[in-house]
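Apart from one protein chain that is not included, each protein chain of the complex appears where it belongs.
Showing chain A:
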Amino acid sequence: MLIRRSLGERIFDVANAAGMLLFSFVTIYPLLYVVFASFSDPSRIIQNRGALFYPLGFTLDAYEMVFKNPNILGAFANTLFYVIVGTLLNILLTALGAYALSRRKLMLKNPIMFLIVFTMFFEGGLIPLYLLVQNLSLLDTRWSLIIPTAVSAFNLIIMRTAFQGVPYDLEESAKIDGANDWSVLFRIVLPLSMPVIAVMILFYGVSHWNSWFLATVFLQTRELYPLQLILREILISNDTSSMSVGIASGDQMQIGETIKYATIIVSTAPILFLYPFLQRYFVKGVMIGAVKE
């Protein structure tokens, strides 16, 4: 298109581009700071004043301490368990429910859908949930972090909308060939819905990985703690005692500073590495959810 841009428009374009670059910098800088600081020499970080644009010195000591620390490794393993088992259960239940609720003719479809959507707007709340988990003898077990969050209504709606988009003829002809609903789901609908499954794995997986609140409510035994709770002790309660295993007390003060940053990176990197690959899927996923909502 050959449309001359006026001077005003060109100024707008340049200012907008500059503004967006500044916005990106402000967004990413805190994370970059943490990366730089985690590789830095602890004594120089303590003396440093002001912003950081590259690591001060270079050392992997902080990471070594993190990977040698039994508390962090144990919590890391726990988190992996919660993420893997939790997400598998999430995906299985959500897929079954979404398939059933995406059927065209099902007498109880609308009442059940209402039952589920209603919970998005009215909840019994924390205390009754806590007492319920207690009454089910799930308190202070690994399952308390997996079963009470088995399905998210929001994700269910996204997946159901995606399933509704699978061409009906495919299912119909499979049924004529004698396939039942299980094989329609696992052989036709699921393979055609891999993008939305990827989004669901990301959404559910990240929420398990980042979850900490239910763990403080439901867990007492330290051996069951997920990584985020240990992180909370180190970052927020400033309790580095779980870190001090095997450090002489003089160095402890200094390296404590960079260990904080290394722990953040170790606990955040897995998600941030994964996410650019899934980005094009999740944008689509959010939109599917949006259309229906």
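Quick note on the criterion: contacts are C-beta pairs under 8 Å (C-beta built on N, C-alpha and C of every residue); 3 or more make two chains touch, one makes a residue touch a chain; residues count from 1.
Definition applied: contacts and distances are computed from a predicted model.
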- Taking the list "Spore germination protein", "Sugar ABC transporter permease", "Acyl-coenzyme A thioesterase PaaI, contains HGG motif" or "Secreted protein", the UniProt entry for the undisplayed chain gives the protein name "Sugar ABC transporter permease"
- Item | Touching the absent chain when the full complex is considered, from A:I116, A:A174 or A:A198 | A:I116
- Task: Could you tell which one of A:L80, A:L96 or A:A174 touches the chain left off the display?
- Result: A:L96
- Item | Chain not shown, touching residues in chain A | 3, 6, 8-9, 12-13, 16-17, 19-21, 23-24, 26-28, 30-31, 33-34, 49-51, 93-94, 96-97, 99-101, 103, 105-108, 112, 115-116, 119, 121-132, 134-135, 147-148, 150-151, 156, 180-182, 185, 206, 209-210, 212-213, 217, 228, 231-232, 234-236, 260, 264, 267-268, 271-272, 275-276, 279, 283, 286-287, 290, 293
